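With one protein chain withheld, the remaining protein chains of the complex are depicted in position.
What follows is chain A.
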Amino acid sequence: MIRFLKRTWAIIKRPSVHLSLGFLSLGGFVMGLLFWGAFNTALELTNTETFCTGCHEMRDNVFVELQATIHYTNRSGVRATCPDCHVPHNWTSKIARKMAASKEVWGKIFGTINTREKFEEKRLELAQHEWARFEANDSLECRNCHSADSMDITRQSKRAAEAHERFLFTGENTCIDCHKGIAHTLPDIGQAMLHKSSDPNVTELQTFLRTD
């Protein structure tokens, strides 16, 4: 292995004998352009709703759920597509998310959620990943469209205005804290909290209930 690396390094270090400097630099430039263009095109292609709903896992579960909500159909006709909420818009975070999504390719290949039952079983875990992401980035994907500064609470209902004034404007909560389940069906969160709790009291209670 080390010998192979040494040999490669020796080839790279040696000046080229037959190819001109112009060919190498211009060729490198053109190849770079082609590579960059292809990379970005592929990136944008995977960032469309058509791509997301290309798999039945998304099309038959989460996409159907979205269709009944205000983020799919509403009075003004402005709508959110999958990547608007689930892929960060700025480049670095987008690439980071795309790399994390390689796990989803793995899941697709090995059929982790390829039936409705398997999906329902995983729903909580998947939802929690997204909730954690939104909590960590202060609901950035919501705020790409919904700006707290542009929000006119006098045009909201009393209830909404009060809640936004108390929690959003003070920074006490972020969007996702109150607005879970606006686009998809909610998982069984109560059961999950009991099952997965790390609280020793809960575990003790569970063992007590089981032995009783």
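List of remarks:
As a working rule, a residue touches a chain if its C-beta (ideal position, glycine included) is under 8 Å from a C-beta of that chain, and two chains touch if they have at least 3 such contacts; residues count from 1.
Throughout what follows, contacts and distances are computed from a predicted model.
The listed options are "DNA replication and repair protein RecF", "Multisubunit potassium/proton antiporter PhaE subunit", "Periplasmic nitrate reductase, electron transfer subunit" or "Sugar ABC transporter permease", and the UniProt record of the chain not shown names that protein "Periplasmic nitrate reductase, electron transfer subunit". Only one residue from A:V64, A:I95 or A:L186 touches the chain missing from this view: A:L186.
Touching the chain that is not shown, out of A:T69, A:T112, A:Q128 or A:N144: A:T69 (per the contact rule at the top). Not every partner is drawn; the one left out touches chain A at residues 68-70, 157-159, 178, 181-182, 185-190.
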